[in-house]
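Report on the structure given below.
Note that one protein chain is taken out, while the other chains of the complex remain in position.
== chain A ==
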Amino acid sequence: MKRQLILEDGTTFTGEAFGDLSEKQGEIVFNTGMTGYQEILSDPSYCGQIVTMTYPLIGNYGVNRDDFESIHPSVFGLVVKELCDAPSNFRTEETLDHFLKTKGIPAISGIDTRKLTKIIRKHGTMRAILTEADKEIISAPTFVDTMTDQVKRVSTKNPYVVPGRGHRVVLVDFGMKHGILRDLTKRNCHVTVVPYNYTADQILELKPEGIMLTNGPGDPKDVPEAIDMIQAIMPHVPVFGICLGHQLISLASGADTEKMRFGHRGSNHPVKDLTIGKTHMTSQNHGYAVRRESLEGTDLELTHIAINDDSVEGVRHKQYPTFCVQYHPESSPGPEDTTYLFDQFMTNIQTAKRMNKEAL
C-alpha cells in the first residue's frame, strides 16, 4: 500500500506503508545510527517526532524483548529506505512491521531518505505528515501547532521504586530511557522514580543521596515547574543530569537554551571532556542546546563541548555538586565510552555523604 510523507515546505515523498496506517503529524528529524532502531523507537525523547533513519536497511535484526528503552514507544512515525521483512538474529521475537502495528506507529519505506535528510539539514527541522498516498493534497496541509506537553505525556504518572542496597537515588522522570536506570542499578543504587512535576519538597522528603534528572522530549522551557524544583534541590544533594535534565539544570542556573537547526541524533558524535582533555564518541538525541554565551556570568562551568560545532555538551555547577551532560552516557543505543560519568556521580554521592557525616 502506498503512503506519503509531506513536509512543511511542500516536498512530498511517496513510498510503501508499513506499521500502523493512521495519519500522523510530527516534527521530522533524522538519526544517523547504523544500529539501534529498537532503542531509538522506544526512546521517549522522540515523543512528537517522526524519525528518519539515514541507514537504508532497517529491521534487519527484528525486534527483541530486551532492547526497549520504554514500555510504550512515543515516537510519532518512522521513515526508512528499506524495511527488512525477514529479520535474522537469535533474539528476534517479531518483525519491525509487526511491532509498529501493535504499537500504533505509522511508518513509510521505499523513499530516498538521503534526499530527505539533506532537506532537513538545509531547512532545519520542520513539521511533516504521514498520510495515505491517494489522498488529494489540495494545497499545503494544515499543520497543527508544535506540541508543548510531551514531557507530561511520557513521564511516569506515579512514583515507583527499583530497590537496591546501594546509594539512594531519586530519579526524576522527564521521559527516562531504561538505560539510565540500568546504569544506576548496575551500581547497586536504590532508585525511586518520580514524575516530572514532583516538587523539591516531595523529592527531598525521600531523603535522596543523589538526584538523577533524565532525558526527555521537547523544549526545556515547556517544563518550567522543573526549573523551580532544580533550584531548590541543588544546594542539598549531588545532582546528575542527562539531556533534557542538563538543559533544565542550565536554565535553573541562569543560562539559556535555544532550538538547534536540525539537532544532533546519532551514535557517532565526538564530545571533548575538557576536565580530562579527552574526546569520546557519544550517543545523542537533542534538538535544543544550551547557548554557550549564556553560561557567562552564571555559576556554571563548561566541561564538555561537541568538537564538530563547539556546542555545549556538558556543564558543572561551581558551588554545588551538580553536573550534567547533553549526550547519553547510558548509550542504548550507541557507544559505551562515557559510562564513567555514572561512576563520577557515585563518587559525588560518596563525597557528599562523607562531608555530611563530618559536618555532624
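The rule is short, and it goes like this: contacts are C-beta pairs under 8 Å (C-beta built on N, C-alpha and C of every residue); 3 or more make two chains touch, one makes a residue touch a chain; residues count from 1.
By our rule, contacts and distances are computed from a predicted model.
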Practice task
Given the choices "Carbamoyl phosphate synthase large chain", "Cytochrome oxidase subunit III", "Imidazolonepropionase-like amidohydrolase" or "Acyl-CoA dehydrogenase", state the protein name listed in UniProt for the chain not shown.
Solution key: "Carbamoyl phosphate synthase large chain"
Handout entry: Option touching the unshown chain, where A:R3, A:K81, A:K152 or A:R316 are the choices
Key = A:K81
Exercise for the section: Would you indicate which residue among A:G33, A:G48 or A:G241 is in contact with the undisplayed chain? Expected result: A:G33
Fill in the blank from the handout: Missing-chain contact, candidates A:T125, A:S253 or A:S331, resolves to A:S331
Fill in the blank from the handout: The listed residue (A:R3, A:H178 or A:H269) that touches the chain absent from the view is A:H269
Fill in the blank from the handout: Where chain A meets the chain that is not shown, the residues are 30, 32-36, 38-39, 54-57, 60-61, 64, 66-67, 81-82, 84, 86-91, 111-115, 117-118, 121, 266-270, 272, 277-281, 307-308, 331-337
